[in-house]
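FYI, not all chains are in this one, though none of them got moved.
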């Protein structure tokens, strides 16, 4: 699974943001399916400011797509 | 909470920019929820030009989405 519920449509910005984070994580899982390996990578990544910024960058791009799909929840 | 007030709509560009910074920070918080850890990371990050540029990059992307949502406050 790469897109939860197979839809980009969400009721509001908060759930759109949650979806962006989930989609970003599912992409990493598709490229590195080994759960143990991903868990092993987590501490170094979550303890490095530049790694966190890079991950936030990906979420920002996924959210831009989701926001457009939802016509910005206007 | 990932999107303050659960809305991308703001009265003007200045508040849109503030929202972009807050959203970027809330994403990092979602990925690294430990307040002490984030505080510990801050000095090195805030004292490194490339880290600041990378963070400004994320804010720029969040702002692009917020600006579009607000029809650029035209």
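For reference, chains read A and B in written order, and residue numbers begin at 1 within each chain.
What we mean here is this: a residue touches a chain if its C-beta (ideal position, glycine included) is under 8 Å from a C-beta of that chain, and two chains touch if they have at least 3 such contacts.
For clarity, every value in this text was computed on a predicted model and none was experimentally measured.
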With 2 chains placed, the number the full structure-file assembly comprises: 6
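Here is the rule we go by: only the chains that are shown with their structure count from here on.
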Computed distance of Cα centres, chain B from chain A, in Å: 16
Complex contact set, residues of chain A against chain B: 12-14, 16-18, 21, 46-50, 52-57, 59-61, 63-64, 67-68, 72-74
Complex contact set, residues of chain B against chain A: 1-3, 6-9, 23-24, 27-28, 30-32, 37, 41-42, 44-45, 50-51, 54-55, 57-58, 61-62, 64-65, 68-69
